[in-house]
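Pasting in a structure now, in structure tokens, and then I'll have a few things to ask.
Our next item is subunit A:
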Amino acid sequence: MTDDREKILAAIRRSLRGTDKFDAARNPASPLTSMPQGDFESQFGKFKAELESLGGLAEALNSDADASEFIAEHTGPASSIFIYNEIANLHRSLVESLSESRHVRFGLEFPVGYDKRDAAAFDAAVTGCAACVAETGTVVIRTDMRLPAALAPKLFVVVDSGQLLASLDEFFTDSFGNTDASNLFLITGPSRTADIEKQLVKGVHGPKEIVVLFINQ
Partner candidate 1 sequence: MRVFLFVPCFVDQVFPNVAASSMKVIQHLGCEVVFPEHQTCCGQPAYNSGYRDEARLMAMHEVSALLTIKPSPAPATKYDFDFKHDYIVGPSGSCVAMIRNFYPELLADDPRFEQVSQDMAKRTLEFSEFITKVIGVDKFSGKLDATVSFHDSCHALRELGVKDGPREILKRINGLRIIELPYNEVCCGFGGTFAVKFPEISTAMGDEKLKTFYETGADILVSGDSSCLMHLEGRARRMGSTKRFMHIAEIMFQSIDGKLTE
Partner candidate 2 sequence: MTELKSRNFKRLYKKEIADQKLRENLRKATIQASGKRNDSFSEVDFVFLRDEAKKIKQESISHLNDLLSQFEDNAHENGCTVFYAESPEKANAYILDVARKHEIKKIVKSKSMVTEEIQLVPFLEKYGIETVETDLGEYIIQLAGETPSHITAPAIHKSRTEIARLLHEKIGIEQNDDPAFLTGEARRVLREKFLSAEMGISGANFLIAENGAVVVVENEGNARLSTSAVKVHVIVTGIEKVIPKFSDLRIFMRLLGRSATGQKLTSYVSLIRGPRKEKEKDGPEEVHIVLVDNGRSRLLGTDHQEVLHCIRCGACLNVCPVYRSIGGHAYGSVYPGPIGSLVTPLFFGPENAPDLPFASSLCGSCTEVCPVGIGIHHQLLSMRQEIKPGSKHGLESFVFRNFRKTMLRPGRYKLLTRLARVFSSTSIVRKILKGWTGYRDLPQLPSRSFREIYKSEGGKG
């Protein structure tokens, strides 16, 4: 089917002919009126406060072992847990100790174009992230599998403390804009809706619980 490309672009050009062209010099200042700057402690404090005000959870832990213990505590003994490849690679000891107490499966086991029902079978998913933003309590996910993290009722995000950004100003920059992944996904708190009488309900189509674990390397 041929589209209306030429027609529309010509109509736009015609209508705009002779009108003012704006070229907005961007004001580089941050619109934030208060923001903890500098050290990890205060930025983590902000991140935690933001995420927890939305009903999420954030912890700073010292080791993979602590993280594994934490995840085990927050999932039932019969739970099945999906582990993203990057976690399996970077946090081997976390995965090893978790698999002793929980049923875990790995991204590696899934072929390209796997059946999406298989990704819907988990109680929890453990993923890494591309960045975290203190200002809003946001985690940014960039993975080779979109669905497990989108479908599991619980999502654990394991973060290296160096990945914490102070504000959205630092995230919306070329280094993230020019990613070569097919998508970036920003998650800020649990999935939610207020479509029924404006009453907030957590956990609609996405994870009802989101836990972000910072591991101090």
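As a selection rule, all candidates are chains of the complex that A comes from, given by their letters.
The rule is short, and it goes like this: a residue touches a chain if its C-beta (ideal position, glycine included) is under 8 Å from a C-beta of that chain, and two chains touch if they have at least 3 such contacts; residues count from 1.
Note that the structure is a prediction, hence the values are computed from the model and not measured.
Candidate 2 is the one that touches subunit A in this complex, out of the options 1 or 2.
Residues of subunit A that touch candidate 2 in their complex: 1, 3-5, 7-9, 11-13, 15-24, 26-27, 29, 31-35, 50, 54, 107, 110-114, 116-117, 119-120, 135-136, 138, 144-147, 150-151, 168-169, 171-174, 176-199, 201, 203-207.
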